[in-house]
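Structure incoming, see below.
A single protein chain has been removed from this complex, and every other one stays in its place.
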Amino acid sequence: MTATIYEAPDEALDGISDGARVMVGGFVSASSPTNLIFALKRRGTRNLTVMATNIGFGDRLDELCEDRQIAKAIASFAVRASSARASRFEEQYRAGEVELELVPQGTLAERIRAGGAGIGGFLTRTGVGTQVAEGKDVLSWQGEEWLLERPLRADVAILKAHRADRLGNLSYRMAGRNFNAVMATAADLVIVEVEEIVETGELAPNEIHTPAVYVDRIVRCDPVEVRWDGR
Amino acid sequence: MTATIYEAPDEALDGISDGARVMVGGFVSASSPTNLIFALKRRGTRNLTVMATNIGFGDRLDELCEDRQIAKAIASFAVRASSARASRFEEQYRAGEVELELVPQGTLAERIRAGGAGIGGFLTRTGVGTQVAEGKDVLSWQGEEWLLERPLRADVAILKAHRADRLGNLSYRMAGRNFNAVMATAADLVIVEVEEIVETGELAPNEIHTPAVYVDRIVRCDPVEVRWDGR
Amino acid sequence: MAAEHKPRLTRELVAMRVAQELAPGSTVNLGVGMPTLVAAFAPPDANILLQSENGILGYGGFSEEAYDQDLVNAGGQPITLNPGASFFDSAASFAMIRGGHIDTAVLGGLQVSERGDLANWSVPERGGGSIGGAMDLAVGARRLIVAMEHTTKDGRPRILRECTYPLTARRCVDLIVTDLAVVEVGPEGLTLREVAPGWAPGEVVTLTDAPLTGPRGVPEMEL
Partner (left out) sequence: MAAEHKPRLTRELVAMRVAQELAPGSTVNLGVGMPTLVAAFAPPDANILLQSENGILGYGGFSEEAYDQDLVNAGGQPITLNPGASFFDSAASFAMIRGGHIDTAVLGGLQVSERGDLANWSVPERGGGSIGGAMDLAVGARRLIVAMEHTTKDGRPRILRECTYPLTARRCVDLIVTDLAVVEVGPEGLTLREVAPGWAPGEVVTLTDAPLTGPRGVPEMEL
């Protein structure tokens, strides 16, 4: 279906309910859907399971912890090993108030890709012999051990791209594809903030990184400045 | 490693030996490495296992059958169900002279991707309950049956792209990415014919479809006209 | 006139009837053969996105004049692009297909069973057959329409209690459009929804091996 264009990020989130499983694209500052994160904060939706590669390291996802909207995070970076200044997520995690499923970043990307690609699981050497393997099937093949990892899907993905056309095709800027491009394939409802909306046909076919079939809603927003705050 | 630029397709194939497992990119006419196929024919390398989505349907891979260079094909289209004019591969297949592993096209692409991505296997619903499932593990998950498919790798991949830079980055034209882009990741030696070689830096970062890390050898050739011959 | 000699729908008319099934704005993959013809009958203002499994979303029609060997569909035919078209590689294309992102696939068929099993890639007595993208599309598309001839050239039914040819996928077909009828596959079996102009439901039932429910008062197709 052709994507629907929304006027404001708050409207674009219409229908996200308490308890939703939400994927959040971006890598720290790169193509982070910060306007949509702020709208989700204003909306006050609670008991969220958030899937994002990082939380609280310069990205603004940590702000959802201010009103305790996050019940669980599935992430690759969320809690520092060092004793640096804690994010809200870290405080709540250390207090046992939020749940965390820590996933190696490559396994996270591949699980999301699998969720979008109809793959029921895949075998990886990443995590074998570590805490990540706990509770998972380990299969032997060609003299090695492999973890069976399962796909991840979400009810909603909130993403950022650089440009969209009216059909819903997306183009990312620089290192902006990161988790945005994979998450676009793996959620029932895909909502994308972009810096510019152009007429259909203005993005060249080889310039489109996420084909329109994956995109449900688009909203134009000025990007928010975010910055890694060190580790 | 930076790619090596060769002057002619025959030299670019240096080192391919009898019995090699060779991936051949292209989809029928689209970005088919026909100059490299012809060079492989001239070279006379025998007992090849060829992996390609199609053989003998307009592509020129069938010509390797003229001198019986192919011992086995792993392909999604290779033998017609109809009684149309037979390709050489079909004749040799029906005479029991070549082996064929018939693979659903999506499973073929995903197995090659897995081979390039360090995935030890993946679960798909494609092929469950069909001849494709014979001899394979079937796992149950979430009330469904899934086939465990294994990765594919090759000794050599022969591919075609539109443009390369001197570092080895590739850019494809139109529907030219097809199997070329995945096969580039899954062979020990990746040899690519291109229509143009440009200076490093002339391909924009978002215009590069196959990063240089995957490419070993480049040769500039005028494209050969090939055409689907119907089915 | 005996049923076996009555005129049946042409391939173009079957394709026209299939095209009526395509929802505006939907993403559709058309298999090789008869399904390919459907592209010509999709209403141009319905914004249907045609996907081709060799890595194209948003192609237009077929055009020999525009022939460019890097721009062919999954059947190797020269095509044109609509505004908003995009390209991707084969792994990404089948991720789209197998991940449930294609609303409707239209495939040719050799046999369909009463449970919706499809056989469309191999004729064992001829000793061949190729799978291509059919198994992936049969499993991955949200809705699968099979466009085929109702009977073999020598008059044997293709809609059977059990397929005798090698399967493409089990329980995958939603709708069968033939040169004689429109048949829906449901959890309780097959329902005859429409018959070709000039054909009586009973005549279609006679040429069908699997039981068809609802054969009284079945309307003729509107083409």
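When the chains are written out, they are named A, B and C in that same order, and each has its own residue count from 1.
Quick note on the criterion: contacts are C-beta pairs under 8 Å (C-beta built on N, C-alpha and C of every residue); 3 or more make two chains touch, one makes a residue touch a chain.
Remember, predicted model here, so these are calculated numbers, not experimental data.
**Q** Going by the touch rule at the top, give the shown chains the omitted chain contacts.
**A** Taken over the complete structure, the missing chain's partners among displayed chains are A, B.
**Q** Looking at A:40, A:148, A:182 or A:221, which makes contact with the chain not pictured?
**A** A:182
**Q** Pick from A:63, A:90, A:165 or A:193: which residue touches the chain that isn't shown?
**A** The one listed residue touching the chain not shown is A:90.
**Q** Out of A:58, A:168 or A:211, which touches the unshown chain?
**A** A:58
**Q** Footprint of the hidden chain on chain A, which residues?
**A** 27-31, 53, 57-58, 75-83, 90, 93-94, 102-110, 112-113, 124-132, 162, 172-182, 209, 223, 225-228, 230-231
**Q** For chain B, which residues lie in contact with the unshown chain of the complex?
**A** With respect to the unshown chain, the touching residues of chain B are 1-2, 113, 115-119, 165, 167, 169, 185-186, 200-201, 203, 205-206, 208, 211-214.
Convention: only the chains that are shown with their structure count from here on.
**Q** Report the chain whose mean Cα position is at the greatest distance from that of chain C.
**A** A
**Q** If you average the CA atoms of chain A and of chain C, how many Å lie between those two points?
**A** Measuring from centre to centre gives 37 Å for this pair.
**Q** Cα centroid separation between chain B and chain C, in whole Å?
**A** From the centre of chain B to the centre of chain C is 28 Å.
**Q** Using CA atom averages as chain centres, what separation in Å is found between chain A and chain B?
**A** Distance between chain centres, rounded to whole Å: 33 Å.
**Q** What parts of chain C, by residue number, touch at least two of the other chains?
**A** Residues 87-88, 94-95, 98, 139-140.
**Q** Two or more other chains in contact with one residue: find those residues in chain B.
**A** 110, 124-125, 172, 174, 209
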